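Below: the structure, in structure tokens.
Here the complex is missing a single protein chain, while all its other protein chains stay put.
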Amino acid sequence: MARTDIGPPLYRDMLPPICKENYGKWSYHEILKPGVLVHVSETGAKLYTVRAASPRLVSIYFIREICDLADKYCDGYMRFTSRNNIEFLLSEEANIDPLIADLNAKGIPVGGTGNSITNIVHTQGWVHCHTPATDASGIVKAVMDELFEYFTSMKLPAKMRIALACCLNMCGAVHCSDIAILGIHRTVPTIDHENLHKVCEIPTLTASCPTAAIRPNPKLKSVDIKAERCMYCGNCYTMCPSVHIIDPKNDAVSIWVGGKISNSRIGPRFSRLAIPFLPNNPPRWPETVEAVKNLVELWAANAQPGERMAEWIDRISWEKFFELSGLEFTDKHIDDFTLAQTTFRSTTQFKW
Amino acid sequence: MARTDIGPPLYRDMLPPICKENYGKWSYHEILKPGVLVHVSETGAKLYTVRAASPRLVSIYFIREICDLADKYCDGYMRFTSRNNIEFLLSEEANIDPLIADLNAKGIPVGGTGNSITNIVHTQGWVHCHTPATDASGIVKAVMDELFEYFTSMKLPAKMRIALACCLNMCGAVHCSDIAILGIHRTVPTIDHENLHKVCEIPTLTASCPTAAIRPNPKLKSVDIKAERCMYCGNCYTMCPSVHIIDPKNDAVSIWVGGKISNSRIGPRFSRLAIPFLPNNPPRWPETVEAVKNLVELWAANAQPGERMAEWIDRISWEKFFELSGLEFTDKHIDDFTLAQTTFRSTTQFKW
Amino acid sequence: MTEAKKTPLLDDLEKGPWPSFVTEIKRAAANNLSAQDLLGQLELSYEDKKAHWKHGGLVGVMGYGGGVIGRYSDVHEQFPHVEHFHTVRLNQPSGWYYHTKALRQVCDVWEKYGSGLTNLHGSTGDVILLGTKTEHIQTIFDEVSAFEEHPFDLGGSGSNLRTPSSCAGPARCEFAMIDSTDICHDLTNEFQDYLHRPMWPYKCKIKVSGCPNDCVASIARSDISIQGTWRDDIKINQEAVRAYAAEGFDIQGLVVDKCPTKCMSFDGNELTIDNPNCTRCMHCINKMCKALRPGDDRGATILIGGKAPILQGAMMGWVIVPFMKLEPPYEELKEFLEKVWEWWDENGKTRERVGELILRLGMRNFLRAVELEPIPQMVLAPRANPFFFWWPEETVQD
Partner (left out) sequence: MTEAKKTPLLDDLEKGPWPSFVTEIKRAAANNLSAQDLLGQLELSYEDKKAHWKHGGLVGVMGYGGGVIGRYSDVHEQFPHVEHFHTVRLNQPSGWYYHTKALRQVCDVWEKYGSGLTNLHGSTGDVILLGTKTEHIQTIFDEVSAFEEHPFDLGGSGSNLRTPSSCAGPARCEFAMIDSTDICHDLTNEFQDYLHRPMWPYKCKIKVSGCPNDCVASIARSDISIQGTWRDDIKINQEAVRAYAAEGFDIQGLVVDKCPTKCMSFDGNELTIDNPNCTRCMHCINKMCKALRPGDDRGATILIGGKAPILQGAMMGWVIVPFMKLEPPYEELKEFLEKVWEWWDENGKTRERVGELILRLGMRNFLRAVELEPIPQMVLAPRANPFFFWWPEETVQD
């Protein structure tokens, strides 16, 4: 039997010598151009980073190509970012442009630094998950094709972080993104009463519902769902394969805005509902792409320098956001879950 | 049988002629001195208001004395304020000082306008209620004796509104006051199992508990309280006289700060827990009086002009509030009720 | 008069500069046995650190379901004259405006049949007549309601509309943008039946403030908060602005910098307001009332949901109607209130306030019932959780 519990490969063994030597000694950085950073050490050493896009779902052939470039330009030292970009770690400034040229030749753009739109954090979608309300990689590709210029430039007012999750489990943790694209189910699950008791524990199943919509049905040795309490989160499906949440006729995409992670200036924020419904329209989800693009460009046109989406909306107010964006404000936008009260306007202060 | 449903006396019949003539035509006001307002009409007419304190719990003899003064100085026209002060409505400027002199002679102070501490909104306490955790009028008297100078002057940074409620029903609606004094029970109610089923409906009783601490006890035809879930709100007592919440050894006073009603500048705010426990110490509740006084004076010394308590704390932060006030921060200050999550610090931003 | 008991604890509360309620009780006690026993029982409470009243008790006036709070002593052997000690709630005149004649009449009745003690006023707004016996209640009502001038009616108690109240309003205040006193009076009369006959799931309170300063604390203390406001531009008298500046008033520091939306600026000469970004908080108008006035397109914002903590924690009202014109006979307002109450009455559980019901069933159901469109002004921000509902007609049904 193989050894177990050996732990991950030691990162230290993978650091380029310049990073080892200047570990903890970096003094400042500059963005030389889109996708290219230089970090300067107290010792004067300079590390150049070239950030390149990746579709995240990549073949071993892609990886090997990347490895070839890393071997060629930076002794094989590279990393991936928390948003799935590739970073080449160069000691030689002279290697930057040749590397970029090689990358571009392979169709791999360089960018994603500073006031740009970087890679979209996303999830499995139809490629590998059993609960998605939409695909992941396909929408990401379609959106990034359209927003491409914002990846390769830094002309936005601030960073813009987009994320996508294909169901309410939110594996991309999209809930704190400038713009979040979220797959949603929209109909009450149907139940396979015949098989349910064979594969699922009824108490666990009833307990899994956030709104207590599931009641035991002892006669059928199954459960019933109180339709008017169900908000289609799909958690019952996660717990029990005899509850079917997927509904291609109604599954859809929703858009959320104004979230943020960093503590810089205003603290972290949840994204909030902007568009409750856009149709699932493969292969290019044109409605979703357009909605995201409009939001990006509305923000870009109106935000002051340095204002993230959340900060811009804070300043102008949500009512102005809906007015400017032309988005419809519906009953879905009004919270009715457990913390709803804290979102209600308990003041006469508002804008017209 | 008497006529029913005649409705309240018509306020219009009680308005002094100057108010009728200038109804809706007032142009601006000034505070001439503490307790004295002048309202100037578009027509040039001037209405003088003299605001005088009242203990609210007054005898008919007090009322008649006040009426005598109103008859003498303002043709019998007067009003009470939403905080139980008396307002004399004068057309003659010359009557102001004689009226004040007469009031003072009777021990009735004039003040409560502008940046002052006006009358304390309060409730019944031991005088007339069945659920109080403390008295109302007694604490109010003790506190106002101590804060008297702030009623008769306007030297504070802003308005300061103090309110008192003698139990969690909060008849004074103290929950949005700059400083709130709140009577609290602190022990789990005891149950008179013998009589409970005769006087109370068990389903209503169990439903009355905000934390679902009450379970039916079918054996005793009564109920049990899960001690660790009970936070002594007393609602079960309101629903059922066989549940006893009053406990003189433990009933106490708590202090809350930073609430606000008006929409001026920052919107309305809830008061928040400052001191979870002060002993019930009649007749003068010295610990409570001192605590309130310290809070007033801390705020007065540190707030910028125009800053209500809430605005001052907003600016300096709650952590600095606890540091400056020297008040202990305890586990009681950390919310654990339904909206607790929204009060937690989901950011690394804080002050030391 | 029997010999009064010693009350050393309470006596201490006669000292000090603030007017003393103990003195008031003693003044009443000098002529009234109930007041005397109240004093004695209260002294006992001060010794025992607890109230000496029994739980509840039902008493009333013919034709009414509320308006009187029953109260019985648990130490009536010691204090027989407070064995019954009920309070009668009289509906105050709107804005608490009085002529002394009205007050004196009440005092006279209360001298005959009550303890001689009152609260002017109760927290809801009523005249509280503090302490009488069961047998006098009807008489008291009969007499106060029969005053030739300024007759009084009962206020509310129990599961009904509670006595509405209003701020000083346009009779005395330059900020009043609605006729708060008239609205309060008119609604009170319109809804007499709801006020006097407890038929609802629980209490419901209305308070009317003439402007967003909310001097009757309506947002915190009433289920239905009506606050005057305006929609057009703030009126600026630049001469008067300059006069403030000339007097040394710090316009920048005390007004411009404190504007919550930062929509004002002052160049030392002219004050400018970017009105579309003003949230009409009143601050600048409050501070410079000689120079600034609200616009002319006036009406009210209506907020629903204010209440005390039990069961779900205290609530402040939230915006339901951002703007409603309010002119007599206030038809739109009345129809709106009827719709709100009808929905609440149909759906509310026992002791569930209207705001709690909205929280339980969701704004979406409430708005449908009262036929209002959702608008962003109702919320501080849209929902952050993805748990939202679709109406059946919005999805593809098989």
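Some points to look at:
Per-chain residue numbering starts at 1, and chain names A, B and C are given in the order in which the chains are listed.
FYI, contacts are C-beta pairs under 8 Å (C-beta built on N, C-alpha and C of every residue); 3 or more make two chains touch, one makes a residue touch a chain.
Because the structure is a prediction, the values reported are computed rather than measured.
By the touch rule given at the top, the unshown chain touches A, B, C in the complete complex. When you scan A:His39, A:Arg186 or A:Arg345 for touch with the missing chain, the hit is A:His39. Residue in contact with the omitted chain (choice from A:Pro8, A:Gly44 or A:Gly326): A:Pro8. Within the whole complex, the absent chain has one touching residue among B:Leu15, B:Ala53 or B:Leu182, and that is B:Leu182.
Note that of A:Val36, A:Val50, A:Met78 or A:Ile225, the residue touching the chain absent from this view is A:Met78.
With the whole complex as reference, residues 309, 313-314, 384-387 of subunit C touch the missing chain. Taking the whole complex into account, subunit B touches the unshown chain at residues 168, 170, 175, 182, 184, 186-187, 210-211, 228, 231-233, 249-250, 254, 256, 258, 270-274, 276-277, 316-319, 321-322, 329-337, 339-352. Residues touching the missing chain, restricted to subunit A, are 1-15, 19-20, 23-24, 26-29, 39, 47, 49, 53-64, 66-68, 70-71, 76-82, 84, 89, 107-109, 121, 123, 125-132, 135, 137-138, 141-142, 144-145, 148, 151, 168-173, 175-176, 204, 207-208, 210, 233, 235, 237-238, 241, 246, 248, 251, 261-268, 270, 280, 282-284, 305-306, 337-339 (touch as defined at the top).
Keep this in mind: only the chains that are shown with their structure count from here on.
Subunit C has its Cα centroid 13 Å from the Cα centroid of subunit B.
Counting partner chains per residue, subunit A has residues 339, 341-342, 346-349 touching two or more of them.
Looking at subunit C, residues 212, 219, 227, 260, 280-281, 312, 316 sit in touch with two or more other chains.
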